[in-house]
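Following this message is one structure expressed as structure tokens.
Note that this complex is displayed minus one protein chain, with the remaining chains in position.
Coming up: subunit A.
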Amino acid sequence: MKETLVKVTINGKEVAKEIESRWLLSDFLRDNLGLTGTHVGCEHGVCGACTVLINGEPVRSCLMLAVQADGCQVETVESLARADGSFNHIQQAFANNHALQCGFCTPGFLMSLKSFMENNPTLPTDEEIREAISGNLCRCTGYSNIIKAVKEAYALNC
């Protein structure tokens, strides 16, 4: 099948690959680049587990073709930890508050929240936090510890 050249900046690194134009961005990240931290939960754009940032905006990578990301900045969960491997403020708050159990949906939450916190620098209300994460499904935690973690992430980020 015909392949197309895709050039993207992924987690700060430029990547150029030939790829079939039908490949999903999620499959491209996972299968071609080995970035398996981005998980695929539903493949129809509802669960949010595959959320990555494209030019800073959260996007479901299961609903986007890799070729559509040509020329874009892509950020995945692998980019979050600090250079020394320690947690960033959102990861730290998740660990402190038991905001994950199986951890499958977690990368999607982290990426949605990174964008949300950058766009909403002051501490939001609980209701606003709930809305911010309502595009991400979690089947284990019942969300309450995620909400707690978001509040703590704001405090840690001060």
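Quick note on the criterion: a contact is a pair of C-beta atoms (placed from the backbone, for glycine too) under 8 Å apart; a residue touches a chain by one contact, two chains touch by 3 or more; residues count from 1.
Simple rule for what comes next: contacts and distances are computed from a predicted model.
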Choices "Xanthine dehydrogenase family protein molybdopterin-binding subunit", "Oxidoreductase", "Glutamyl-tRNA(Gln) amidotransferase subunit A" or "Phosphonate ABC transporter, permease protein PhnE" - which one is the UniProt name of the chain not shown: "Xanthine dehydrogenase family protein molybdopterin-binding subunit"
Full-complex contact with the absent chain, from A:T36, A:Q68 or A:S115: A:T36
Touching the absent chain when the full complex is considered, from A:L25, A:L80, A:M117 or A:A153: A:L80
Options A:T9, A:Q101 or A:S115, residue touching the unrepresented chain: A:Q101
Interface residues of subunit A (partner: the chain not displayed): 1, 20, 22-23, 27, 30-31, 34-44, 46-47, 49, 76-78, 80-81, 85, 87, 91, 94-96, 98, 100-107, 110, 129-131, 133-147
